[in-house]
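Shown here: the complex without one of its protein chains, the others still in place.
Moving on, here comes chain A:
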Amino acid sequence: MANRTGTAQRPNGQTQGKICQFKLVLLGESAVGKSSLVLRFVKGQFHEYQESTIGAAFLTQTVCLDDTTVKFEIWDTAGQERYHSLAPMYYRGAQAAIVVYDITNQDTFGRAKTWVKELQRQASPNIVIALAGNKQDLANKRMVEFEEAHAYADEHGLLFMETSAKTAMNVNDIFLAIAKKLPKNEQAGAPGGGGQGRRLVDGDTGPKAAGNCCK
């Protein structure tokens, strides 16, 4: 667990930059490509027939940002409205969220707005929210205009990108943009504080700091 709360040790004993760990949750209507985005980001793969997610799936990925190593603990949730009641379990204590919609389907954009509202009301106050308009490769079937989504994102202080899990466009970028925006200062969170995957369960009232970081 040294890499979780400590300073990274290189084999030669030299110390590297900071390691930060963030909990990130993906939300959005079903079949907009949440799991595909994660799969592309974490494994660099794309499955045409990506199975639907029931409950939620968990994956991790590490990115390097200047002298900081950022480890994402990603909760990929089920999109169907019925699984909504499970969602708080996953976004509680999350420092970041990606709300995904499908640019070829106007309804999914509406659903994304609802998620943003819910997050801004109920998630950690400092949560970094990104809006992803996925399936950019199907731009010829576009139903949600870039400008419309962009304006909405600006208005609500969200990061915004159009992505394509299929072609990998903007997938790493959106995660990196989030990583950049997340606070990495020391006072942001006590070592080993909120944000670890285990901290998400019911009844947990552990610190929900906007980022936990260590030297």
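As a convention for this text, a contact is a pair of C-beta atoms (placed from the backbone, for glycine too) under 8 Å apart; a residue touches a chain by one contact, two chains touch by 3 or more; residues count from 1.
Basically, contacts and distances are computed from a predicted model.
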The chain that is not shown, which UniProt protein name from "Hexaprenyldihydroxybenzoate methyltransferase mitochondrial", "Cell cycle checkpoint control protein", "General transcription factor IIH subunit" or "TBC domain-containing protein kinase-like protein isoform X1" does it carry?
"TBC domain-containing protein kinase-like protein isoform X1"
Among A:Lys18, A:Arg40, A:Arg92 or A:Lys135, single out the residue that touches the unshown chain.
A:Lys135
Residue positions on chain A contacting the omitted chain are 1, 30-31, 48-60, 73, 78-80, 82-83, 85-86, 89, 104, 107, 135, 137-138, 141, 166, 196-198, 201-202, 204
